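With one protein chain held back, the other chains of the complex are shown just where they sit.
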Amino acid sequence: MRSRSGRFSFIEFVIFVAVTFAVFCLCVCIGSVSIPLTDTLSVIWDGVRYHLGRLGMAVIQVVSGSGAEAVGGAGTVPGGVSATVESTGAVISGGNGVLASWLAAKPEGLQASIILSVRLPRVLCVAMTGAALALAGGAMQGLLKNPLADGSTLGVSSGAALGAVIAIAFGVRFPGLPFAGTMVMAILFAFLSLVLILTLAYRLDYSLATNTIILIGVIFSMFVSSLMNIIVTFAADRIQHITFWTMGSLQGASYQNALVLLGVLMLCGGMILRRAQELNAFAIGEDNARHIGVDVRRVKLVILIMVSGLIGVCVSIGGSIGFVGLVTPHIVRMLVGPNHRRLLPASLFGGAVFLMLADLAARTLLNPIELPIGVVTSLVGAVVFVVIFYRSRRRS
Amino acid sequence: MLQVNDLTVRYGDLTIVDHLSFTVEEGQWLMIVGPNGAGKSTTLDAITQGTAYAGQVLFEGEDMKKKKAAERARCVGVLMQNHFAEYAFSVEEVVALGRYSCAGVRSRARWYAGSEIGFEGEFAGTAGGTDVRIGKKPDIGTKKKFGAFTEKRPGVRTKENVGLAQKSRRESGLHAEKHTGRSNEDEQAVENALALTGMSSQRKQSILTLSGGELQRTFLAQVFAQDPKLLLLDEPTNHLDLVYQKQVFELIEKWLQTPGRAVISVVHDLSLAKAYGTKVLLMNRGRKVACGPAVEVLVPEHLDPVYQMNVSGWMRQMLGQWGG
Partner (left out) sequence: MKNRKFLTAVIAVMLSCALAACGGQTGTQQTTIAAAAEAAAETAASAQITAEEVTKAAAEETVAENAEAKTEASEEASEAGGASAESSAAGEVSGPVTITDMLGREITLEQPATRVVALTPSDCEILFAIGAGDTLVGRGEYCDYPAAVLDIPAVQSGAETNIEEILALEPQLLIMSAMSQTEEQAAQLEAAGVQVVISDAQDIAGVYTAIEMIGKLMGRDESAAEVIDNMKAIFAEIEEKSTGDGSKTIYFEVSPLEYGLYTAGAHTFMDEVANMLGVKNCFADVEGWGAISEEQVLKRNPDYIMTITMYYGEGPTPEEEILGRAGWENVTAVKNKAILNLVDNELSRPAPRLADGARKLYDFVYGEDAE
C-alpha cells in the first residue's frame, strides 16, 4: 500500500476527504435538538444561496460603484455625470433583480438559527481545532522522537491556558481586536513553556528519553495549574470559569473563530507540512538528522513556533482540550505508517474526525446536559495513552 | 581534505579536547584510538559541528562553521555506533533520507565502486551484482568542477549544472520526480546503497524488527546514499558480532577505493586500527599523543604509557591463544 514516494496517492486522499466530510455532515445533522435531515440540508442550501447572493450583490455594487466614480472623475459636464449615475443605478437594480429572483431569502426560524448560527460554526471550529491539535501533536512526536509527546502531556496547553488567564486577569488587550489579547498571550506562553520544558529536558537528559520529558511535562503542568489558581484567587471576579481553561469547550464558537483557525491552519499547518521530510529525519534521531544535512536548530525553532501558534490559538478559542494531539497521530500511524509525508496530512483529517465525534458525544449523550468536550477526549485518550505506554514499555 | 587546527572543546571547567591538530588526505583512513575519555568521539562531534569548539576545522580549505547544514552533509557523513529506533520506518525510508542534502544537487551523483566489485556475494539473497552498476566513473576533474559550482548554489537546476553525458538521464529524472517525489538519481543512489549493504531484500521491513547488525547496515546504506566525501565512523562495530564487523569494515574499505574519499573512524580495537588504518591518531586526555602510519604510532613507546599496561605483550598473548 505504501507508495515509494511516501506521499498520499490520489485515491487515499479522496478517501480521507470523504470520511472527514461524511463525519462533518453527520455532526451537523445530529444535535441536541433533532432536526430532520431534509430540513437541515435545505436550511444549509438556503444559507449558502443567501450568502452567495449577498456576495454577488456586493461585487456588482463595488464594480458599478467604481465604474461610476471613474466616469464621474473623468466627466466635466455635470449633466453627463448625473446621467451615468442614473444608468449605473439602473444596472445595479437590474443586477439585484436578477440575483434576487434566483437567490433565496435569508433563512429564518428556529431550525435556521440552530443549524446556521449554532451547529455549523461549532462543528467547523471543532473540526479545525482537532486538525490543528493532531497536527501539532504529530509534529512534536516526530521532532522529539517521543511517541508520548503532545501539547497536553508536555504542559504546553496548560502554559497557553495560563497565558490566556493572565490576559483576562490583567486585561491584556489590543484595541479593535477583542480576542487578540488572549490569543497572543496564549501563543506566547505556549512557546515559552515549550522552550522552558525542552531546555530543562535537554539539561537533564540529552537523549530526551520518553520518561524524562513526560515527567517534566507533568511537573510543569502542576506548576502552571498552581500559578493559575493563584491568579484566580487574585482576580476571582474576572475569572469565574477556570474549568473552561482546564476542560475546554467549543460552545459558542463563531464563524470568526473558524476563520482564525483556518488562517492559523493554513499558515502554521502549512509550514509544518512542508517540513515533513525534516520531521522524518528527527523521528529517526536528531543526531542522524544533523548528519544527513538537516539544519537542526532552524527546523526545530520553526516547528516549535508553528506548534505553539497552533496550540495557542486552539487554547484561546476552545480551552485546553487534552489527548487529541496525543492519540490521533498514534491511531493514524497504525493506518499509514510513520512517514510524516503521509502521517501529517492523515493526522489533520484524523484529528478533525476524532474531535468532531468527541464533540458529538459531548453534545448529545446526556441531552439536554452538555459534557465538556475535554472530558470525552480525556476519557478516550487516557485509555489509549495507557495502551500505547504499555506497548512501548513491553517492546523495550 | 580535512584540516583540524588547534581544536579545543570544553564543557564547563572540563577540557575534553585540548589543542588538537591533524589532517586527513584523500584516500586515507584515519583511525582515532585511545582509552575511554580521550576525547575521540567529541573530536568527531566537533567536525560535524555537533558541539561548540575553539580552533578551526577546514574542509578542502573552507571553514566548516561557515557551511550550511546541507553543504556540510555533502562533505561529511557520519555512521554512529548506536541507533535507537522509535517508529516503524522502513529500511528504504531511512536510506532515502540520506539523499536529503542532495535535493537539487543532481550533478554530483557519483557511482559506487563497490558495485563493480560485486560485494553482494557475501550477503545471502540480495540483489545480483549487475543491476547495481550504473555506468562508468566520470573523470574526476569534470566532477570536481561541477561539484564546486553546485556547492555554491545548491538547488539551482540549470543545464550548466548538469554534465552533458548525464543530460538525457537528468531529463528523465525530472520526469520521474513528478510521479515519485524523488529523482532518478536519488532512486539509483538508494538502490545502490541498499544493494551494496545487502539490505535490498529487506527494504520494506520495519527498522524496529531489524537485528543490531541489520540496523547498522541500514544506516551504513543511508550514509552511502548520502555520498559524502569524508565518512566519520564512531565505533561502527561496537555492538556487532564478528561477521558483521568484518562486513562493515570491508564495505567501508571498498567505498574508500573511489578517488576523492576519506574515512575517519574511532575504534577501540587496536588490531582493527592496525589492519585497516592508513593513518592512526593516538589520543589521551584530549591531547594528541602520536599521529602517523600505524607502524609508527602503534608501538609500545606510545601505547604503554597511554593505556598504562603492556599493550603489545597482551595482544601477542591473546593472539598466541590461536596458535598463530
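Each chain gets a letter, A and B, in the order it is written, and its residues are counted from 1.
We adopt the following convention: a contact is a pair of C-beta atoms (placed from the backbone, for glycine too) under 8 Å apart; a residue touches a chain by one contact, two chains touch by 3 or more.
All values derive from a computational prediction rather than experimental measurement.
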Among shown chains, those touching the left-out chain: A
Of the residues A:Phe244, A:Phe282, A:Phe323 or A:Phe385, I need the one that contacts the missing chain. A:Phe244
Using the touch definition from the top, which of A:Gly142, A:Gly155 or A:Pro372 touches the missing chain? A:Pro372
Residues in subunit A touching the chain absent from view: 31-33, 108-110, 113-114, 116-119, 121, 171, 173, 178, 233, 236-238, 240-241, 243-244, 249, 251-252, 254-255, 363, 367-372
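The rule is simple: only the chains that are shown with their structure count from here on.
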Rounded Å distance between subunit A and subunit B, as computed from the means of their C-alpha atoms: 44
Touching residues of subunit B toward subunit A in the complex: what are they? 48-50, 68-74, 77-78, 80, 83-90, 92-94, 96-98, 100-101, 179-182, 204, 208, 219, 222-223, 226
Partner subunit B, residues of subunit A touching it in the complex: 2-7, 142, 145-147, 207, 277-278, 280-281, 283-285, 287-288, 290-296, 298, 333, 337-339, 341, 395
